[in-house]
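Note that one protein chain of the assembly has been removed; the remaining protein chains are unaltered in position.
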Amino acid sequence: MRPSGRAADEMRAITVQTGFTKHAEGSVLIGFGDTKVLVTASVEERVPPFMRGKGEGWVTAEYSMLPRATHTRGSREAAKGKQSGRTQEIQRLIGRSLRAVTDLKKLGERQITLDCDVIQADGGTRTASISGAWIALRLAVQGLLDSGAIKEDPLTRKVAAISCGIHQGTPVLDLDYIEDSSADADANFVLIEGGHIAEVQATAEGATYDEEGLLRLLRLARIGCAEIFAAQDKAVAR
Amino acid sequence: MRPSGRAADEMRAITVQTGFTKHAEGSVLIGFGDTKVLVTASVEERVPPFMRGKGEGWVTAEYSMLPRATHTRGSREAAKGKQSGRTQEIQRLIGRSLRAVTDLKKLGERQITLDCDVIQADGGTRTASISGAWIALRLAVQGLLDSGAIKEDPLTRKVAAISCGIHQGTPVLDLDYIEDSSADADANFVLIEGGHIAEVQATAEGATYDEEGLLRLLRLARIGCAEIFAAQDKAVAR
Amino acid sequence: MRPSGRAADEMRAITVQTGFTKHAEGSVLIGFGDTKVLVTASVEERVPPFMRGKGEGWVTAEYSMLPRATHTRGSREAAKGKQSGRTQEIQRLIGRSLRAVTDLKKLGERQITLDCDVIQADGGTRTASISGAWIALRLAVQGLLDSGAIKEDPLTRKVAAISCGIHQGTPVLDLDYIEDSSADADANFVLIEGGHIAEVQATAEGATYDEEGLLRLLRLARIGCAEIFAAQDKAVAR
Amino acid sequence: MRPSGRAADEMRAITVQTGFTKHAEGSVLIGFGDTKVLVTASVEERVPPFMRGKGEGWVTAEYSMLPRATHTRGSREAAKGKQSGRTQEIQRLIGRSLRAVTDLKKLGERQITLDCDVIQADGGTRTASISGAWIALRLAVQGLLDSGAIKEDPLTRKVAAISCGIHQGTPVLDLDYIEDSSADADANFVLIEGGHIAEVQATAEGATYDEEGLLRLLRLARIGCAEIFAAQDKAVAR
Amino acid sequence: MRPSGRAADEMRAITVQTGFTKHAEGSVLIGFGDTKVLVTASVEERVPPFMRGKGEGWVTAEYSMLPRATHTRGSREAAKGKQSGRTQEIQRLIGRSLRAVTDLKKLGERQITLDCDVIQADGGTRTASISGAWIALRLAVQGLLDSGAIKEDPLTRKVAAISCGIHQGTPVLDLDYIEDSSADADANFVLIEGGHIAEVQATAEGATYDEEGLLRLLRLARIGCAEIFAAQDKAVAR
Partner (left out) sequence: MRPSGRAADEMRAITVQTGFTKHAEGSVLIGFGDTKVLVTASVEERVPPFMRGKGEGWVTAEYSMLPRATHTRGSREAAKGKQSGRTQEIQRLIGRSLRAVTDLKKLGERQITLDCDVIQADGGTRTASISGAWIALRLAVQGLLDSGAIKEDPLTRKVAAISCGIHQGTPVLDLDYIEDSSADADANFVLIEGGHIAEVQATAEGATYDEEGLLRLLRLARIGCAEIFAAQDKAVAR
């Protein structure tokens, strides 16, 4: 029995509110249960130094937790003067995941930055960030297409992410904070619609798992991502 | 005529949504028109080193803009590795304003931190922050009173803040971004209910004003704060 | 009775020693009683990035306390690796105050930096800095006019600053350290000759004041600034 | 055909030189072909603040590349003043991997730090680091057992890591730099002897893979780790 | 012929103004010609962590140039967020030089910090700093003896420093900025009265010198330090 009463393969409610802020080219407040992340997509007509002159664009991400997104207040990274290793690891993951479905040539020499700011945390902030970032990116790209700034859609597949884990011996989908704190193993899957894997990050500090265990988690992830893909479709439908 | 069509002494709509996040001891999403600030109050049972052993508490604030709260994306302070002078100036102002209405002795040896994170900016982010921070602080203090952690209410007066300025020669109340960018002079007033002044920060880069001009702005500020005090009362009514 | 024996509207002795250092285009050691600030004006034939290509100049300021300017040694900001919020707030104020009396177009595409280094502190370091910075700026601008680098004087009015406060219930002028530490309220006024206000920064951590109190402090500030304007005139007379 | 002429399931030569430096409680220079990493294990009789008073120990890791370990010189992180996100991600991975095989209670209240400094890089620096770190840790723990500082061996299983990837459509084992730069997908596996998985980090920026692809990479990883386990056994045999 | 018209073994005028600031336990404005350094000695009743519990004191130094001490404005280290290598090298040298004449046991468990702030630079700022720091330290120690805080004088010898160099083939004493910029070799000597050497830092980027050259510079340094010792005696005479 899961602490939340959910079935092993049951996601939390996915909530999506597009246009949550007005300045960004794309913005969404995405919720996986009590985890709430505000994602904005910002289009800038320049690329970072290492991409200049290639005729291609760039997609990148930044991630942050508001200090009191969590049960007890964490210190503000801007005040400490540096981003934690965890923050950097997550924002690199988000960027890679979005680039996995973006044709940078078709984007043209411009950058889209996905800012993922966690308003409230209850487990799964990185997977909600990736899933929401696709929506914000899609909205921003749609704007570029509508205005004629780009001719061909650089974003033809969806990407979503979900965490799975082994909790009290049972593989479960979409861990909340209570499960995450006591899970024997924890895996984040970034999947692309059509069945492909973009990223797997599976960790077992306490227990370990074998090949069969990994596959069971992957199959749960497919169930979860199918539900996220549907929510993404609905959010960007015109 | 103001760009927004408002009268000279007309505030933007004040919106208040308490309990916007669930972990904080007090939380509010406050809006002054399109300016939206999420304020959380976090209670910690310790005080900063310079207050230890005095039998008193402390109230402090941190302030930040989400990178895409603004028209164009600003760089993230956590990524740059330092807070700007503007950020530090604002968070010091918020802290002083709240301490002006808090009896630190009655608070006991604990700290309350007000985190003010600007979700969307359209002028007046510091005044919305102060006005919202009072609500979050009030909610957190109420919790301490309800639980018996403190016996006497350390917070017996309300504090609110509003900006005024001289726009095209006319003193106006509650500047939005368009007015703020082109104002001849700009003043932020922090007022305490009952007519007292806690802080004045008046600046004139372009024009300057005289004693009479300062008083006209102060009178507008009284009008605006009266409206904010009413919204605060409504927000914390039980 | 004030601790120093001064009358309520009595300034400390203002001392001005121009040419205190030889390399700077303008330099002055200004004293408000025991508060001593060395201000240098440095002219550079370039402007910061945000001003490039506008055909205008820029005036900016930096502020620092020597570690043992104060009663007990403070840590050196260069050793700590960052400037405090207080330092940044003050140097922003100094820069704005000087720009309030400078016609940046007439200055041409060059920058003048006012470095205000507090040699000894006894209250009022920011107001002495502003008042002295005008002298250093005036001397540097005079050099540019004399050499023909600029044709029209970009600096046609004087600016000065003074602190006032309510000490034991009485509004007093030019607070020294003892008064400042125990004042109920503290206000810094930056005034321009001719009666205009450039900046007001009024704070009341303990008590608060009302409109009448603010005006009484402003009137004291006028008295103090008149004396500073006279000292400035004398210092730059040729 | 692989650029190196190796078979798809063929590792590079593993070289192990224990006792490479004399001060550390354990030290090894490990090579996976031209990738050379110096790993030292340092025992300290204290634990980090978050572990104090629990009666348990801690195992952590730091990772760095010498500036000219690579084809072109990279900037020195100490000179830049911060560690990159990649560095932090890798050192967190190394630490977790070693903790997965360490019984922290049996270690007692002390910390062992694994410093992994890449002397020469040719792909697979993080996997060589983990594999070498186990040897250094084993040597340090043996010293603690020999001296009687600890009674029971906290380290009863081996851990090793290897990268696999899809290169020109073929799954291959132990990617060198040339393969890594052009791989369609890249996965790092951290395996524990006995067939268990401690960590999987699989990334596909260009292509993606499906379940079958992931399993093929995992099977290659088992082949590689078997070879590393043998080299580890030989290195620590007494 | 030297640019200044001085003889090869002729010092610039040494000026000493003790009590330049009022808060420090010892303070002096020392001048070697146009080089002016303000040195303050601050006594604190605590020692740094590495000296705790030894029953000994510590003497340390910090050094800084005001941004416009030099011909062209240098950037402020506090604003840049770090001290340059040159700054750190000099402050370490000053600290070592003063400790060479201090009996730390007799000082008792307290720290004296010598802050050397260069007001105006014209070559020889580190040697003026050391020579002035001895005066400030002597004054602070005298205060400790007078108050009875310490019983025995920990400072029984004087220390002074001077630069020498080879300028256009001729060994010269006390280089000013013009000579320093074009010198073939440059050496700083820290000497203790009675003929002993505390430190030699001799550098030859352009030319080099031989044993005889080094000795000629050392002999010039003796002449210069004799003059500084006399000035120190006069400054601290009661």
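Should a chain be cited, it is by its letter among A, B, C, D and E, assigned in written order, with residues numbered from 1 in that chain.
Just so it is clear, a residue touches a chain if its C-beta (ideal position, glycine included) is under 8 Å from a C-beta of that chain, and two chains touch if they have at least 3 such contacts.
Since the structure is predicted, the reported quantities are computational estimates derived from the model, not experimental observations.
Novice: Checking the contacts here: which visible chains does the omitted one touch?
Specialist: Output: missing chain touches D, E.
Novice: So one chain is hidden, and I want to know which residue out of D:28, D:47, D:69 or D:190 touches that hidden chain in the complete assembly.
Specialist: Answering carefully, the residue with contact to the hidden chain is D:69.
Novice: Applying the definition given at the start, please give the residues of subunit D touching the unseen chain.
Specialist: On the subunit D side, contact with the omitted chain comes from 20-24, 27, 34, 36, 38, 40, 42, 44, 62, 64, 66-73, 76-79, 81-83, 87, 113, 115, 117, 119-121.
Novice: Provide the residue numbers of subunit E that touch the chain removed from this figure.
Specialist: Residues in contact with the chain left out: 82-86, 88-89, 91-92, 96, 99-100, 187, 192, 195-205, 208-211, 213-215, 218.
As a convention for this text, only the chains that are shown with their structure count from here on.
Novice: Check A-B, B-C or C-E against A-D and flag the pair whose interface repeats it, over half of the contact pairs matching by residue number.
Specialist: Of the listed options, the interface copy of A-D is B-C.
Novice: Return the distance between the CA-based centres of subunit C and subunit E, expressed in whole Å.
Specialist: Once rounded, the distance between the two centres reads 33 Å.
Novice: Which subunit D residues touch at least two other chains?
Specialist: In subunit D, residues 82 touch at least two other chains, as defined above.
Novice: Classify the chain contact graph as line, ring, star, complete or other.
Specialist: Graph shape, chains as nodes and touching pairs as edges: a line.
Novice: Let me make sure I understand the interfaces: which chain pairs count as touching?
Specialist: Touching chain pairs, listed by label, come out as A-B, A-D, B-C, C-E.
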